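With one protein chain removed, the remaining protein chains of the complex are shown where they sit.
== chain A ==
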C-alpha cells in the first residue's frame, strides 16, 4: 500500500496547444510514442513553462478574497504557504503566493467564479498526501485547501450512509462511523492526513478494495463546484437511481480536472466483530499466486485483504521503522503475504482461517506463518506492510510506480527492473495482490538521471504491452499525466478532452486558438 493520492483535487483547465508546441510536440503524435518528457523529479518542474494565458495574482485579488473569506482564511504567510507548496515526499514544489481556506461550498463557488473571470489558475488541495504530484502547484497557482470544510453533515444509522464535507480526514470519519457500528469502505496508510474529498477525486483504492470495491460503488452522491463556480448538487443518498447519466462518476478519480468535490455521501458497510490477520511467507511468487486462488476459493466470504511484499521490503521496513518486529524472524524468505479476514463469528472465522493455513502449509504454498492472537499483534503485522512506503522515503530518493498488471505477470516487471537498475538502487515489489495492483519502488540515496533512464520509459512500455495500467490507484497527477496514452487509446483520450472542455467556460470566450480539446491531462490544467 502506500500513502495514497489523496489530495489532488481540482485544477482549472488550461490551454493546451501552446504547451505542446513549447515542447516541440505536435498534438497529432501525442498518444503514440513516449516523448521523453519524464524528468520532473525532485523540484525539476520549473522547465514546464508557465502558460501566459493565465493572469498573475495582484493585491486587488487578495483584497477580494479577504472580503469573501475573511482575513484569517486568506493566508500569505510565507511559512504556511511554503508547506502547501511542496508534496510530502519533497518531490514536487510550486511557488504559490496564496493559500485560501474556504469554509463552505458558497465560498468555494465564489473563489472559483472569481478566479474564472480573472483567469487565475488554481490548485485544490486536500491532505496533500498524493504520490504523483497532483496536489501541489506547478507554478504560482492559488492553492484552495479544503481543510476548513471538515464537518460531518449526517449519518443514516439504518442504511449506513455518511454525508460529510470534503475536508474531513479519513481517520476521523473512520472513528466516527465505527462508533455507530460501521466502517469506511476504504482504508489506506495516509488515513491520518488524507481528506475524503481527495480520496474521491483520486478514486483512492487502498486496503479494503478487495472486499468492498472501488469508490465508484461506494460513493452515492456528490456536491461539486465547477470551474466557473456553478454548484452541481448530486448529493443524493440513493442506492438506485437510473435517471439519465450518472454524472458523479465523472468526478470520482478525475483528479479535480472537472470540478472541486465539496460534499459526499458514502455508503459504509457494517462493522463486523471478528478480524483475523495472518502474516505468511512463501518461497516463490508462484506460491503467492496459488495461495491467492486458494484463499478466494476457501476463504472467499471473509477475506478482507490479501497483500504481498518481497524480501527487500521486509529488510527495508526492519531497518528504517522504529519499534517494528519482524513477524517471521527465523529465516529470510523470498515473499511475504498478509491475509486479513473479517466476519461475523470469531471462533468460526478463526477456525476456518487456521484450517486453511494449515492445509496451505501442508501443500507447500506457505513456508511459515504467524496468526495474530490479539489486536496489537495484528497492528504490528499491518505496520510492516503499511510502513514500507514510509521506510522507502527514509532512504533518500524513491521512484514510485503503481501498476495494474495481470497477477501472473505481476512480479516479472520487478525482476526486469531489478536487473536493469543493478547496483544503483534497491528495487521493492509489494502491493495488493488480490487486486492485481503492484507497487514498484526503486530506492536509492539520491535522485539521478541515470537510474531514471533505466526505469522510464521501460516500465510504462512494459505495462502497456501487458495491457496493464500505469496508474492503478495513485492517479496521473503531474508525474504521469503525459503517460496516459500508455493505458488509454487516443480515441478515449480525445473523448475525455471533449468531456472536459465544456466544464471550463472561460476558455470559450477567451479564444479558440488556446483550446486543445483532444487531451485530458491533469498538469496541463494547472499549467499557468
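Going forward, contacts are C-beta pairs under 8 Å (C-beta built on N, C-alpha and C of every residue); 3 or more make two chains touch, one makes a residue touch a chain; residues count from 1.
Definition applied: contacts and distances are computed from a predicted model.
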Unshown chain, UniProt name, "Electron transfer flavoprotein subunit beta", "Multifunctional methyltransferase subunit trm112", "GINS complex subunit 1" or "Ribosomal RNA-processing protein 43"?
"Electron transfer flavoprotein subunit beta"
Listed residues A:167, A:327, A:387 or A:497, member touching the removed chain:
A:327
Considering the whole complex, which of A:86, A:361 or A:453 touches the chain not shown?
A:361
Which listed residue, A:371, A:427 or A:455, touches the chain dropped from view?
A:371
For the chain that got dropped from the picture, name the residues of chain A it touches.
273-275, 279-280, 325, 327-328, 346-347, 354, 357-358, 361, 366, 368-377, 379
